[in-house]
Each structure stands twice: as structure tokens, then as C-alpha cells.
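As C-alpha cells, the structure follows; a few thoughts come after it.
Missing here: one protein chain of the complex. Every other protein chain is in place.
Entry: subunit A
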Amino acid sequence: MNKQRKAVALISGGLDSMLAARTIQEQGIHVEGINFFTGFCVEGHTHAIREKDKAKPKRNNSLWVAEQLGIKLHIVDVIEEYKNVLLNPKHGYGQHMNPCLDCKIFMVNKAKQWIAENDFDFIITGEVMGQRPMSQRKATMPIVAKESGADDLLLRPLCAKNLPATLPEREGWVDREKLHSITGRSRKPQITMAKEFGIDEYSQPAGGCCFLTDKYYSAKLVDLWKARDSREYELDDVMLLKVGRHIRPQAHYKMIIAREEGEGRFLHGYKKDYVSMTCVSHQGPLVLIDGTIAAEDLYLAASITARYGQGRDAEQVEVNIVYQDGAERTLHVKPMLEQDMPKAWFI
């Protein structure tokens, strides 16, 4: 009796990985999904935090895809290990702080470790040759296979016919003739294939769900590293970059200003770790100070805090300052005028 072969599919939550997994399922292979959480896959976080969006939170697309495919999904926390990928990418960054090629190599390598530990036979991905400028090119696809250590255990069902036969094809576990030869950036072949499979709902996030491909997010990350003179980061840093208005009036501190109630509640959870400011004479947002703020800087920061509250047009606003040890101080300030805030302060 033939052994039931098993494949693990890297499931991003997008259409391509969904189609790749379905293609292999159709050949009688047992497929399970794997999804890696780097800390930067923060697709639904803005929705989860903002008050107005809480009534319609975004689903986790990788879980949704797994359910549509009828497969198990293993979500793996790689936050700590991923730091080395982001900080020291052998193949460099893409347009922003996205180390896409190193990221793909890392994830395929992790999948290879997983199949060894779980007695699976091979790995599948939704990669399409020529689809992504960095990690999905003819020249880089062999690099992913080689440097991840997966070699010919890595099968890309959507473009397999454009690549040398892998072990699952050579061994007859899968029929190469039933695999695909998609190339390029057009989505038409995938949309046609989705229709053939009866898949009529899918997510197609541009650049995936990774915030490192986002220009503004990357700018905040680089600003953080520059200000700290260190590229070390923790998950909380990654999360806080997604929340609030970020203003750096001076090199040694940054203000994170809640834009609405949900963000204020989220920032409140970090209050004991940061110096914080709030208006007490008027309604106003919670503000966290990231960095080291000196006594002589307090008036400027408090006047900016006042500018974002209901007292922005008042002559004077009372601002309460709370330190990490619970000590408090109150300042009476004139709210800063919009025209007095240089654009360079806004990160």
C-alpha cells in the first residue's frame, strides 16, 4: 500500500497560497498549513484598536483560508528569531525595510524544520515566478530553495512547470502534469483557477500583510532606531508604531498621541512603562513619551499635548504629567499653534 504523503503549505492568507494548497490537495496529498507570526504581520491591528472599527474586526485571513481548504493551520511565533532576519538581511532590503528574500528563506527553513519534526514529506508555497520584484524572480527562486536548506523538498505548484522537477514530482507523489506554469504579475491565471476551484472569495493584500512594505511604517521604524542609536526592538515597539500620531519635537524623545478613544485605551496599557501626559482642564488624548524627556523639555511637550485636546484654542491648558514611578506634576501651558509645528516633527 502506498504511503499517504503529507505536505505543509505556507499559508499567508492570500489567494496564491490558497491555490497552491488546493492544487496539491486535489492530488490526494494530505496538506496542513503553517503561518509564521513575525510581529510585523499586523493586518487587522488598526481595526482591533480603533473604537470605530471594533464592531467590524478584520478576520485573520490565514485562519479563514485554512477553514475554506479544510486543513489544519499551525501558527508559529517567530518574533525573536525574526529579529536577525530584519536586522541583518544577507540579500538586503526591498523598497522600504522589507527583507523579502531573506524572509522567504527564513520561513521555508522554518517549514523544513517543521516537516522534519512532524514527519511530513515536503513543503509547498504559493510563489509565482516573476510576481514579486525581490523574492519571486527566476533568479531568486533557486536561492530560496538552496539557502533555506529545503532544496528539492520545496514545491511551488503554481509555477512548478517552469522549474526543475522536485523530489515529490520525481518520486511520483504528485503528477507534474497537473501542476501549473504561471509567470508574471498578472492575476488573471490565478483568478481563472480560483473560479475553476469554486473559490469566489479571497483576500489579495498588496505586499502581503507585512507592515515592513509600508513606507510610513518603515519610516517610523528607522526613526526609532536612529533615536535610540540601536536597532534592537521589542514586540511592544513594533505595536506602538501602529498606534497614534508620532511626533518628535526633539531628537531625544518622541510623543505618541492617541487619535481616538480606542487608541487611548490601547496606549493606557503602556502607561506604566512611559512618561505620560493628559490634559486635565479640557478633554484631551493620552500621550506617551518615548525616550528621555528632561525637565526643560516638559513645557514644549505639554503645549503639544494641549494642542491635540479640546482646549487647543484656549489661552491656557492644565496638563498632568505622570512618571513611570507614579510621581505626578502639573503644568499650565499655552497650546501650541498648528503653524508653529514644523512638518519635520511628524514621523
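The definition used in the following text is that contacts are C-beta pairs under 8 Å (C-beta built on N, C-alpha and C of every residue); 3 or more make two chains touch, one makes a residue touch a chain; residues count from 1.
By definition in this document, contacts and distances are computed from a predicted model.
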### Undisplayed chain, where the name is taken from the UniProt record, one of "Methylamine utilization protein", "Chemotaxis protein CheR", "GntR family transcriptional regulator" or "SirA-like domain-containing protein"
"SirA-like domain-containing protein"
### Query
For the full complex, which residue in A:60, A:109 or A:162 touches the chain that was left out?
A:60
### Task
Among A:170, A:195, A:226 or A:265, choose the residue that contacts the chain missing from this document, as touch is defined above.
A:265
### Task
Could I get the residues of subunit A that touch the absent chain, sorted low to high?
35, 37, 41-42, 44-45, 47-49, 54, 57-60, 62-64, 66-67, 70-77, 239, 265, 269
